[in-house]
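I have a structure here, written as structure tokens, and I will follow up with some questions on it.
Every protein chain of the complex appears in place save one, which is left out.
Presenting chain A:
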Amino acid sequence: MSTYTLLGALEIGLIFSLVALGVYISFRLLRFPDLTVDGSFPLGGAVAATLIASGSDPFTATIAATVAGACAGFITGWLNVRLKIMDLLASILMMIALYSINLRIMGKPNVPLIAEPTVFNLLQPEMLVDYVFRPLLLVFVVLAVKLLLDGFFATQTGLAIRATGSNARMARAQGVNTGLAVLAGMALSNALVGLAGALFAQTQGGADISMGVGTIVIGLAAVIVGESLLPSRKLYLATLAVILGAIVYRFFIALALNSDFIGLQAQDLNLVTALLVTVALVLPRLRQRNAGKKGG
């Protein structure tokens, strides 16, 4: 594998680590199986690309994409909390709705960003080439997000959100408005995914309506890989694990796609991901069963 592919894998891995952090918040902290992600990722991309293409400042566009993601998550939460629609179904409804919304935002199936300014080429110093600078900038963004999240979940409000996911009945008995906590958590989760979508569109030369397909599986894969790499219940280690998981996962995907002897091609990506997640989900149970046999 060349340095170029390696840095490319790192770059995409870092972007998907934002998705993975979002998925960690919904699936693990809130225990809300949220598929909105498949819609909020392209939503972030669509909003950012459309705004930039129409002459907006890339920073404003990226912030707008993040806010759009937050709104999507908020609505999924609202469908569940207020309208009492089952969590998984609420997120599927939102995901489907976002497909149309994304097409409306872009006005066509894709918005290319070729000569337009992006947050990456605006900040890029002359001494660095773009494929080195992009992962470098992303490392800073991801670290900043991680530290902010660690800090937030240690505050009184953050603790209330974690308690809601862990034991909602107890949280209510302690005076936590659990409905509001779910809304806030879902908005935060999808804001990160929207941000990831915006950054993805700006590194990959545009937004495409199909860019969201399988995002949730990739995010979940990153969370699961991270948890098996670095199993810890401490939050600051768990967020680190999730980020590492996303990078390692992308690295292995790049390896698989670049090894001629396996014969995999880019279109096999989703199949490989599905297989990987299946294995990662089944492995711990098999290990447990074997341990149980030994013990008994």
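Quick note on the criterion: contacts are C-beta pairs under 8 Å (C-beta built on N, C-alpha and C of every residue); 3 or more make two chains touch, one makes a residue touch a chain; residues count from 1.
FYI, contacts and distances are computed from a predicted model.
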| item | value |
| --- | --- |
| Listed names "Aspartyl/glutamyl-tRNA(Asn/Gln) amidotransferase subunit C", "ABC transporter ATP-binding protein", "Indolepyruvate oxidoreductase subunit IorA" or "Sarcosine oxidase subunit gamma", matching UniProt entry of the absent chain | "ABC transporter ATP-binding protein" |
| Identified contact with the non-displayed chain, of A:158, A:219 or A:245 | A:158 |
| Which residue of A:60, A:100 or A:167 touches the chain not shown here | A:167 |
| Sole residue of A:35, A:81, A:137 or A:176 that reaches the chain not shown, by the stated touch rule | A:176 |
| Residues belonging to chain A that touch the chain removed from view | 151-152, 154-160, 162-163, 165-167, 169-178, 233 |
